[in-house]
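What you see is the complex with one protein chain gone and the rest in place.
Up next, chain A:
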Amino acid sequence: LENTDPRMRGRGIQLLSQVLLQCYSLLQEKEVLHLVLFYENRLQDHHLVIPSVLQGLRALSMCEVLSPGLAVSVLRAIFQEVHVQSLLQLDRHTVYSIIINFMGSREEELKGLGADFTFGFIQMMDGEKDPRNLLLAFQIVRDLIAKNYALGPFVEELFEVTSCYFPIDFTPPPNDPHGIQREDLILSLRAVLASTPQFAEFLLPLLIEKMDSDLQSAKLDSLQTLTACCAIYGQKELQEFLPSLWSSLRREVFQTASEKVEAECLAALHALSACLSRSVLSCDTEDLLDSFLSSILQDCRHHLCEPDMKLVWPSAKLLQAAAGASLRAYHRVTSIVLPLLLEQYTKHSQSSQRRTLLEMLLGFLELQQKWGLVEEDESSLLSLRASICSVVFSALTDPSVQLQLVGIRALTVVGSLQGFLSPSDLELVVDHLIRLTLHEDSQSSEAAMEAAGSLAPIYPKVFSGHMVPRLEEELQSVSFSECEEESSRDHCSLQQRCLQALAAVSTHTSIVKETVPVLLQHLRKVQKGSEAGNTQGMVSVCQSLHRVALQCQQDAEGCWYYHQTVVPCLLAMAVQAAMQESAHPLLGKALIEEEVLAAMVPVISAATTHLSPELAVQSVSHVVPLFLDGEVSFLPQNSFPCSFQPFEDGECFDAQRRLVALLMAFVCSLPCNVAIPQQERLLRELLALSCSCNCPFTATTAAKCFAGLVNKHPAGQQLDEILQLAVNRMEPSLAEGPRRMQALTLLLWVTKALVLRYHPLSSHLTDKLLGLLSDVELGPAAADGFSLLMADSPDVLHKGCHADVRIMFRQRFFTNNVPKLVQGFHGAGPDVKANYLKGLSHVLNHLPKPVLVTELPTLLSLLLEALSCSDRVVQLSTLSCLQPLLFEAPQIMSLHVDTLVTKFLSLTSSPTMAVRIAALRCAHALTSLPTTVLLPYKARVIRALAKPLDDKKRLVRKEAVAARGEW
């Protein structure tokens, strides 16, 4: 330490400092005092020694036993002796760290230094350039302000020394190991600048200047900083700058082509208006909010009168942004704007102009929803009620569909303002909605149903009293006049709309109780009818019932009512139809056709998932005995000609067996904690049915039902036994025999059930599945099975029906099985290679994109190989896998651009339409790669894409036009 050679001395101190950094927590108070004095003294030493001295001080700054006064003296010494900005980056970093350590532990002492500390720091950080150090420096400044250190006369200096970095212009070097992003710097600088109103007089002119800049990033940063500042500023700070802020914001919104800039401008205006609304008025000062809004109104209102011109929307948006900030601002703006818009609506007669005006009006009314109708509104908004209503109603009767649609949206908003509509208006509203619901145009009909659905819970009496009876009447009159041949198609769609509307309006329990009987009655009637079209009719009733079920799930009372009414009724109708068919197999009842049963599944499932456990237990004790023992007593109209035995063998029970679909819908949707009576027996029956039935629908349904129950079955010996039984039955029939396909289906569903819950047996079953990929007969089906394993199934084994689904099961499946798939691909014979690729692309297709992007480099070559595979399913699923990756991993994809362009272009002439479409979409997606990568291929791609422009299929031509236009 006392060597005369500064280098040696430096190394000595370095050693000491390194030791201190390891053991600073063990030091005693006296030792620290001694060391501090030594190090302070060394600060005057040769410049080669300084870095090590600072390291030692950093170690000491972390000591808890530092005696009072030492922190101050260390800082004074550093300010005095060290010229920080001539040090290396690392050493400057050390100095900032020392300060941060002291600020964390010795706040009171440092405050004792007064403004000297601030001044010392300002001098120290002046000229800092390194982003790593800047992050620390900004943090220190933020703490200086936030923790109330004395700034003294140095406010402007402190502002200068930080604001010189605004707006941040920094691009991290490639492969930057420190990981500092531009965004980090922007946010930490913004936190400094927007931390105190004391900066306002310096900051606001700077922001105004930067808003005028040509650089979009500078504009955005200024606007976001302004928004942040408004959270802490008051009238006083803003007053002087309001006119120029407004003119800058106005200019940007009126002129910009960028949506981002526009959105930020509107956010800033909103913040300004909110800030001005917050301040308390004293009687003698001018109301700044009022004068600010006046200037906005003055500049914008005349544009609102020209609905054809470009500035109309920017003006409306500015006014809405300002009005949305507070109730006071809203009143000030709407008291002028609403009457103006209403007047303009009557002045203009073209429907496109009226649409624009009404859309703006709608925007202002939507803002009102934020506050609801408040007492004091009575004067302003309610006085306009008559004219608002007449404008909205006139829009609803306009021949232009676009205007109607806006009218319907306005109706929804007006209706949702409690107490705004008078009872007579309300009846008119419902009449309009009924008329529009049954209107030929599907767009306005759908919008009207949507509106009825959202207004019904607010006015349940009006809707159940007026709308439901009218729709029922309409439904009946339509069904009676069905004999007229030529108009039957119109009737069919009218009937469809009635059914949809009945479902849409069922958003309140009291209405559900009216509509459900109507729908069930209609279902019975369609079933009795004999026309060929009644399958479709029944499916649409089921769809409506499903929609009602979804809408009343959240309400316990409505849900139980629905379950009690609908489930027994559907079961009774199905059982009866199945028995009639068993008796007279030739008659063929539409109700138990696969299509109709498939439509009933979601109805029963949705009626069951949200039941409370107690009620579910009650229901399950009826339904399971029905299927196991033919216990029909709980069904309405339960006098049946013969017994119901879906699990019995015998040809004539085929129809009854199909009803297992309804059993599946019910038991697989029950909450997990509901015990199922005779579960073991049920599982055995289902297993037997799935392996032995010849009808694919029944076998698949039984397998799904089995899987659904196994997935929720509590772990333990019972589960192991039943699984062992399943494996024992599957393995011999998979190996050979006439029912290999059924066995594969069962294997797939059981594997899925176990993969979802991470059951240990799942890997054994998956390996079996992988083995089947090389089977000539079952290989393609097994490959498609991978999509079943990874995808969400719509009716069983998903979260909605309370299945045991672990998070990240897909990632787990991916890591466990993809290496095996790749290995299998390389070892497989040429005739089954496609199976492995197909399986792989199914797995990749369903994998979350972030995981896929990280695994991409290793898999991409295989995927590109898959594109050359001649199987169109492989091509299609590989293309749909690659398309999103082009957007999400452009860097990696850019490396293979040559191969990608070639393969995509060659696939655009594939004989399969779906492949051509997918290839063109990929060619379109290529345009998101960096321009420099694409330019060499531009001419070639544009030439090649000319051919599909003349494709014989319209959908292909459409994609070709989009892709070629983009290129």
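Convention: a residue touches a chain if its C-beta (ideal position, glycine included) is under 8 Å from a C-beta of that chain, and two chains touch if they have at least 3 such contacts; residues count from 1.
Criterion: contacts and distances are computed from a predicted model.
Missing from the rendering is one chain, named in UniProt as "Cytosolic iron-sulfur assembly component 2B" (options: "Thioredoxin-like protein", "Trafficking protein particle complex subunit", "Glucosidase 2 subunit beta" or "Cytosolic iron-sulfur assembly component 2B"). Per the touch definition above, the residue from A:E108, A:D214 or A:E259 contacting the chain not shown is A:E259.
The missing chain, though absent from the display, is touched by one residue of A:L15, A:M808 or A:A946; that residue is A:A946. Contact with the undisplayed chain is limited, among A:F119, A:F159, A:W313 or A:F393, to A:W313. Contact with the omitted chain, checked across A:N3, A:S352, A:S442 or A:N673, is made by A:S352. Only one of A:R106, A:H802 or A:R964 touches the chain withheld from this view, namely A:R964. Listed by residue number, the positions of chain A touching the unshown chain are 257, 259, 308-310, 312-313, 352, 946, 949-950, 961, 964-965.
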